[in-house]
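We show some of the complex, not the whole, and keep each chain where it was.
We just call them A and B in the order they show up, numbering each chain from 1.
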Amino acid sequence: MPSLDMLLEEIVTANRILAHEGVVDSFGHVSARHPDNPKRFLLSRARAPERIEKDDIMEFTLEGDPVDARGRAPYLERFIHGGLYEARPDVHSVVHNHSPSVIPFGITERKLKPLLHMCANIGHEVPTWDSHDKFGDTALLVESVDMGRDLALAIGSGPSILMRGHGATVVLTPGEVDKVISRTGPYTLNRAWENWCRRAGRPYQAELA
Amino acid sequence: MPSLDMLLEEIVTANRILAHEGVVDSFGHVSARHPDNPKRFLLSRARAPERIEKDDIMEFTLEGDPVDARGRAPYLERFIHGGLYEARPDVHSVVHNHSPSVIPFGITERKLKPLLHMCANIGHEVPTWDSHDKFGDTALLVESVDMGRDLALAIGSGPSILMRGHGATVVLTPGEVDKVISRTGPYTLNRAWENWCRRAGRPYQAELA
């Protein structure tokens, strides 16, 4: 299977898994940088993650313009993804979610900390982005290139950020994948991925390769 | 499909969705104002929301009298719906529920507030209706026209109200639907509706139109 096709399947799988495991509900989204053009990213049309099919995945410029919309309506908040891919050449994938378990940490003084080895990848400190600081009263949505860039500035070089009254955004770099693999062997990562694919009724990618 | 038939299907779908998503259990109900006669509303016979079929939907006057019962027993609390449609010409749909997550806010001093952009539609402040204030010791049920009217008075022009030791009632106006659509595009609302319909095993209305 050509690598773009394979990546499109992986984006579908990632959306289905996050929905199946309760990280996203009808909202939230996952994107990947285009494998052949680092100035483009791939993200579904505006659809609930657990409903996404391969044909829903659209190509965008880093400013969030659809390359070939073919009547498909994009997510309003595609600027989260564009802003991060623009500011962070090391980032290959972006997840935005409203997971209920992180909401309280975006609005209280209490800091989010990893309590378990499995959570260490959130980093030493998770910053909180408050859209009000720069943009005043808004609908709390990241609905412009400016807002996307401001969010990217706030995450700095870290792996994740809280968004006050909204949710969280997480990025994944190849370096992190390598680090996890070097410490525990490739089977640790694969073990969970295989299980999550099967739970979500998706083919396990190793079988497609 | 004629508009009344379509609305009856939508009422069935709404009941099934609220049950499937855990907002209502064996109790709770959803009604809609009659599309051809604003002095009438449509509400299921006394049946658990996840069991409701199209033939269960009955027509009522604003005083809660069934127009053509055909042996179907109505919900005792149909007066919640009648009272709100009478007092609020702008209201097109009413949801009454005992959702466990709202119960504590009806009996404590702590105010219910939106912590997330997705919850902003509960409004700036959610009033609490205490049936004891006017009706003294009761079974805490809205079982008369008088009680329905008193509840409607307490909600004022707002979108939702807590009921002490009982639950909550939420109303939906066309203006609110317009406002949500104008801010985010129609696909945001549709995105969740499509997903909830499919989860509940109901046809997505756009396909019926």
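Here is the rule we use: a contact is a pair of C-beta atoms (placed from the backbone, for glycine too) under 8 Å apart; a residue touches a chain by one contact, two chains touch by 3 or more.
Here the structure is a predicted model, which is why all the values come from computation and not from measurement.
The copy number for the entire complex in this file, given 2 shown chains of one sequence, is 4.
Operating definition for what follows: only the chains that are shown with their structure count from here on.
Fitting chain A to chain B on Cα positions gives a rotation angle of 90°, stated in steps of 5. Averaging Cα coordinates per chain places chain A and chain B 35 Å apart. By the touch rule above, chain B contacts chain A in their complex via residues 114-118, 120, 183-185, 187-188, 191-192, 194-196, 198. The touching residues of chain A, when paired with chain B in their complex, are 26-27, 46-48, 50-51, 73, 76, 98, 103-104, 107, 139-141, 165-167.
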